[in-house]
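Report on the structure given below.
Yeah, one chain of the complex is gone here, protein chain that is, but the others are all in their spots.
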Amino acid sequence: MEPAVTSGARIGDRPRPKKNYLNETKGFKSWALTVDHKRIGIMYLVGTLFAFLLGGIFALLVRLTLLTPAHKLFGLQVTAETYNRFFTLHGAIMVFLFIIPSIPGSLTNFVLPLMLGAKDVAFPRLNLASLYLWIVGAIMAITSMIVGAVDTGWTFYTPYSTTTSGTVTLMTAAVFVLGFSSIFTGLNFIATVHKLRAPGMGWFDMPLFVWGMYSTAVIQVLATPVLGITLVLLMLERVFQIGIFDSRIGGDPVLFQHFFWFYSHPAVYIMILPGMAIISELIPTFSRKTIFGYRAIAYASVSLALVSFIVWGHHMFVAGQSQLATVVFSALTFLVAIPSGVKVFNWLTTMYQGNISLETPMLYAISFLMLFAIGGLTGIFLGTLSTDVHLTDTYFVVAHFHYVMMGSTVTAFIGGLHYWWPKMTGRMPSEKWGRIAAVLWFIGFNATFLPQFILGSRGMPRRYYNYLDQFQPLHAFSTVGSWIIGLSLFMTAAYLLASLRKPADAPDNPWGGTTMEWQTSSPPITHNFEDQPVLEHEPYDYRPKAVAH
Amino acid sequence: MDWLRAWMMPPQGSEFAKEIDFIYMALFWLSVVLFFMIAIPSVYFAWRYRYKPGRVTPHQTHNTTLEVLWSVLPLILCIGIFFWGLNGWMKYAVAPGEAMEISVTAKQWLWQFEYPDGSRTINDIHVPVNKPVKFTMTSEDVLHDFFVPDMRVKHDIIPGRYTQVWFTPNVLGEHNFTCAEYCGKDHSGMKGKLTVDNDADFAKWMETGGTEWEDYFNGKDPKKTPADWGKITYERVGCNSCHTVDGSKSKGPSWKGVFGSMVELNNGTSVLADENYIRESMMNPQAKVVKGFDPIMPTFQGLLKPNQANGLVAYIESLK
Partner (left out) sequence: MEQQFDTSKLGMWLFIVTEILLFGGLFVGFGLMQNRYPREFIEAHEHLKQELFGRPFPLYGAINTIVLLVSSWTMVMGVNAAQTDQKKKTVRYLVLTILLACVFLVIKYVEYSHKFADHLLPGMFYGHQAEDLIKGTHGYATFFAFYFMMTGLHGIHVLVGIGLLSWLAMRARRGDFTSEYYTPVDLVGLYWHVVDMIWIYLFPLYYLIS
């Protein structure tokens, strides 16, 4: 099953352009001051992958510490305070420096204008500003780690976060800055989708990747400012004791949780929608079949974005909110399961009677279907009031969110990275190593996180440094799983980087995709298309006369 | 399949735990079925429709019937599950009126419990079997959470407010409870033991008034002596509202220097203030009233546990 064209082929008889966006201009300034969305996307990719590495190291440290009750790391004793910092930094880096910014900033930045047949995003300089804000936020966050570190958990619950020592203020300021990076990116994408589509491309002719990213952008613009003000209030409470979240001075700790989750629940949809958007591209391409239920998937994306704003209280069923609120939030939470289910069924039906090849991106896409299924189904346990009382604040929740954030979003991210790698770099990555890494990823991920469901249902709370002896075998299993994940990611990094040593002669359309980015060279020229492309066919049209190569 | 439930869930400490486990296992099997309904096609289709060059795929853009079906059916399922969960939760949400109330004060990083009769204990509680018990909880500092896995109950504990959990244990023996809301350094050390006793054992335990006092009498901590326990009791049961310890005048005689001295009574006689005198004063205060004071002291018969009385004696003795 080797349908991917591996080198040379160009659309029509156009010669390969000598200059592309990578080599047309050279030097530090040409990158630092660029307004080319493709270069900005590459820089975001490098930055967010570095954050992924850093967050991943903390994850490995967490799991290593939990390997045995002795809490020794390479012979050194890990104290409770150190462990508390490990899990806080793992969470904060992963959420704010990696998952939220990565797909929008890197893959979407690169691919969205190309998919729309546009020269760039609506506000190219704002795009660069977003990148700079990410960099500043990252520097602030890393500084806060070096100077004293934070041990509040990534959720910063008060009054612990307003009274503990540590560099909480600096870290929350960093997140505030990162929030604006996210807002500007979202703003940019909304304007781009509204205004810069190619002639002939109506809303329902756009790729579903665009629908997914548009929905993500809507959440970024609407939800992130609320995080901003929440963090400002947290900082003011910490520095000036304003008295809004600390009951000793007249405040309400539960109010913080309402403010925080009002952003953070939609935020998890900022994380999953881009992953789903990528899957909507991978499955039709590698099934060589039109996507089933285009409109349903488009509408599901938008409705997920909107419904995500009314379910935040499901993080607070035992937090002390009113009983009425608890009941209402549980009911609404079940609503949000339906659009996700519809998408999964539509993707599966797309594969039915397809013509499927299992290149690396498709292996990640199929992994996504299974891992997202587990993530989504375990959400039902947590949305159900009576079981949530037992399961909340335990490892069950940890397993659930890793299945959706990592098993789904990161899986899709790696699949998308592999898929668009030829377009971005002009090189085809190694299929052999890609497949081995994909299989290891699936095995390692399940080995790490499936046991954690059991740990949780058996009563192991989260953020725990100590645990009862009965939990040790499952913890050990989970830690070994984390090493397999590490191995897989290391392999992925290695083979992707190794591909850069090959000459940049990838085909325009190695996978046979139908979306517009495959109509231009790999890598693209700086202004994307030689002539303004015009859309001439329905989206994902694999009928023989319509296929463009 | 009970072994599976027993492996995945903690021991069942109450009827409520059994009900929760039932829902959990139902959701578990439902998830297994739904998972395979997704996983099997995804793998099967990849094999059955594997790539053949030149094969043309059908142009299936949508199928309204199918799409409506798989939107509506899951919705109905979800609504059903919601109501099932609501039903169980409503039972947990409100304690029955006859529940024994234990008040809980959580602080970094220990648990303080107080029984209706004033007995206090730290990290270690006993409750009677088959009787509902309600925990009314607050925090002295940051957020905590009272989680009793075997009873399947959990709720956050918030400073400045009171929150509640309740359960009716129906199995004798020991259960763990643990803090489930991150509260700082020793969050994972903040746990305790809940022992479910039969009525006789529980009554015996209540006699001694909790376990807090034990440390003061076992000599393990040089900083915790019976006299220290007496001082705590002095404040807790209200002796300090009438008796000072620095010699100053109040509604009752000061305790400073009393022990071992000769005390003049209001009938003109004098007695030695030895241990018997002290104990009699607590239990039968009208028997000997000190000169210059009114006979207003209430009796503490039945209100002081033996360890408390012993502590007070030791404390008074220490106030030279």
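Note that the chains are named A and B in the order they appear, and that numbering of residues resets to 1 at the start of each chain.
Quick note on the criterion: contacts are C-beta pairs under 8 Å (C-beta built on N, C-alpha and C of every residue); 3 or more make two chains touch, one makes a residue touch a chain.
Quick caveat: nothing in here was measured; it's all calculated off a predicted structure.
K.L.:
The chain left out here touches which displayed chains?
P.N.:
Visible chains that the missing one touches: A.
K.L.:
So one chain is hidden, and I want to know which residue out of A:Val35, A:Leu222, A:Val328 or A:Leu535 touches that hidden chain in the complete assembly.
P.N.:
Hidden-chain contact among the options goes to A:Leu222.
K.L.:
Just name the one of A:Trp31, A:Phe50, A:Phe123 or A:Phe490 that touches the chain not displayed here.
P.N.:
Within the whole complex, the residue contacting the unshown chain is A:Phe123.
K.L.:
I'm checking contacts with the chain that's been left out. Which of A:Ile242, A:Val328 or A:Ala504 qualifies?
P.N.:
Selected residue, touching the omitted chain: A:Ile242.
K.L.:
Can you list, in ascending order, the chain A residues touching the missing chain?
P.N.:
On the chain A side, contact with the omitted chain comes from 122-123, 126, 183, 186-188, 190-191, 194-196, 221-226, 228-230, 232-233, 236-237, 239-244, 249-252, 255, 259.
Everything that follows uses one rule, which is that only the chains that are shown with their structure count from here on.
K.L.:
Taking each chain's centre as the mean of its CA atoms, how far is chain A from chain B in angstrom?
P.N.:
Taking the average C-alpha coordinate of chain A and of chain B, the gap between them is 41 Å.
K.L.:
In their complex, what parts of chain A are in touch with chain B?
P.N.:
1, 3, 80-81, 84, 151-153, 157-160, 163-164, 246-248, 252-254, 287-296, 318-320, 323, 326-327, 330-331, 334-335, 337-338, 341-342, 344-346, 348-349, 351-358, 362, 366, 369-370, 373-374, 377-378, 380-381, 383-390, 392-394, 454, 457-459, 461-468, 541-544
K.L.:
Which chain B residues qualify as touching chain A in the complex?
P.N.:
Counting only chain B, the residues touching chain A are 7-10, 19-20, 23-24, 27, 30-31, 34-35, 38-39, 41-43, 45-46, 49-53, 55-63, 66-67, 70-71, 74-75, 78-79, 81-82, 84-89, 91-93, 141-143, 145, 147, 149-150, 152-156, 158-161, 163, 176, 178-189.
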